[in-house]
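Okay, structure first, notes after.
Here the complex is missing a single protein chain, while all its other protein chains stay put.
For clarity, chains are labelled A and B in written order, and residue numbers in each chain start from 1.
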Amino acid sequence: MQFWIIQTLNSVALGGLLFLLSSGFSLIFGLMRIPNLAHGAFFMLGAYLAATLLSQQVNFWVAALGSGLGVGVLGVAMERLVLRRLAGNEQGQVLVTLGVSFIIADMCLLVWSGDPIPVPAPAALRRPLLLFGFAFPPYRLVVLGVALAVAFTLYLVMERTRLGAMIRAGVDDMEMARGVGIPVTRLFTIVFLLGAALAGAGGCLGGPILNAYPGLDADMLPLALIVVILGGAGSLLGALLGSFIVGFIYNFGIALVPDLAYFVLFLPMVLVLVFMPNGLFGRMPQ
Amino acid sequence: MSVSAPVKNLGASPALEICGLAKRFGGLPATKDVSLAVMAGERRLIIGPNGAGKTTLFNLVTGDIKADAGSVKLFGRELLGLPTQRRVQLGLARTYQILTLFAGESLIHNVVLSLLGRHRARLDPWRPLASRRQLYDAALAALEGVGLAGSSGRRVAETSYGERRRLELAMALAQRPRVLLLDEPLAGLSQEERRTVGDLMQKIAREITIVMIEHDMDTALGLAERITVLHHGEVVVEGTRAEVVADPRTKEVYLGD
Partner (left out) sequence: MTRRIFIATLVAAMLLLPVVIRNDYYVNLATQILIAALLAQSLNVLLGQGGMVSLGHAAYLGIAGYGCVLLTLSSFNQLTSAVGAVLLGTTAAALFGVLALRASGLGFLMITLALGQIVWGVAYRWNDLTGGDNGIRYPARPSPFGIDLAGAGRFYYFTLVIWALATYAIFRLSRSAFGASLRGTRDQPRRMRMLGHNVWLIRWFAFVLSGFWASIASLLDVYYNLFISPHALSLQQSAEMLLMAILGGANTLAGPVVGAALITLVKNVVSTYVDRWNSLLGVLFVGVVVFMPHGLVPGATALMERLRRSAVRAKFLSGADAAGATK
């Protein structure tokens, strides 16, 4: 029973992390039609930044904000300096994000070297909670809580604010949005900032669970892709549900059949592609 | 107001028979219960103000969009549910309002691609295309038919708009279709070019049934035998040229609203 509790909590925590990772990816993809292949690297950089900040005795939550901000700024730089020059060339934009991901990953290797670096959870959350005779890792619950809070906030932003309305309009019909005077270029920058910051902060939050190590980017990127393939691009609900589905499958896969975890992940993606090519909720851009 | 088409029963099945065709985009009905029948060899003109649903109708017939309800029969054969290329194999061809030619290729290559569409060996990955002389001869003949044989080697990007429209016609005719849908074939052409293309259309053999969308009344009326007037996705008036021109509802459609 203890095993199932731990694994379930691990799964929801992973799901929460995946949501932080893929919500940004989904927004960027839905609005700008760019699958940001540097998104995994953003996540990893966030984890590394957090490790460094925490080693300087910075408060964990401040570190999370710091990581988010740091990665967010990098994201904006990438958007303005490189992606904007390739406006209209979607294929080119994807390829440069791939190039940037290699640069970020290699720079992380240079700065932080090849050994995995632990990212300590806040001290208060390290000791297991004892309830009903079972031990609950509190940090994972907190991660879930943060992810849900972020999801709710994003929902409010998307549904209740002008910014959200503009984003939704852009996701639905870019030409129309441009036509009615929505400042599309500024919107792109904001969404990219938001997406990158979410990934960076996600990296910090994921640090205590995953550690910061070279290759974290390559591990996370396909998971984000699968979430978006399952949940559809530009759909927050799809990203949320997709994240938890992938979190559960991946986590239980690793725990029960470690050799075949990726394969187990493969199956739902195949099923969705075969029967529902638009994902569960959104649109797969053609 | 909706009028059902008076179908002349000659005992032969219509070349193109549309029954109760409907399509909504989100909340908007673009095509509402459209029925019409075009007999073999007929020249049918479809007119209507902008937004009447003319191109949508074509797209439903070709399979570019999926219909919500209704049926489309090509010489008795149901087309709905079949993929576009299957409908083409059954004898449907179409030109587009906005040119979609292979701009970087020569005129003759464009026609060859058209001919390949129904050619046995179109998936052959080994034999050089250039060695298929019959294909190129047929392509040249198609270009000759529209007066472009002299420019066969020129790239599309180097030709005039009028020449491109004629190329498109050549490509469609090269398919030897049974039913040819022409979506604004005269759009954007100069007075002289309109006459040239109009003449070409007059010369098209009767084996090919033509359904045409056009705004340019002068040329189009000369070609049309029966006219269908669409408005807000419905058939409003239908009949011979004389009938439709005389009908007060036709004027209403264009002047009302």
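The criterion applied here is as follows: a residue touches a chain if its C-beta (ideal position, glycine included) is under 8 Å from a C-beta of that chain, and two chains touch if they have at least 3 such contacts.
Small disclaimer: the values here were computed from a predicted structure and weren't measured.
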Q | Contact list for the unshown chain, restricted to visible chains | A | A, B
Q: Quick one: say which of B:Leu113, B:Ala187 or B:Leu221 touches the chain that got left out.
A: B:Leu113
**Q.** Hidden partner chain, touching residue among A:Gln2, A:Ser55, A:Asn89 or A:Thr153
**A.** A:Asn89
Q. If the hidden chain were put back, which of A:Leu98, A:Leu125, A:Leu141 or A:Val184 would touch it?
A. A:Leu98
Q: State which residues belonging to chain A touch the missing partner chain.
A: 29, 33-35, 37, 82, 85-86, 89-92, 94-96, 98-107, 109-110, 218, 221-222, 225-226, 228-229, 258-263, 265-266, 269-270, 273-274, 277, 284-286
Q: Extract the touching residues of chain B with respect to the undisplayed chain.
A: 62, 64, 83-85, 88-89, 93-94, 96, 100-104, 109, 112-114, 116-119, 121-130, 132, 171, 175
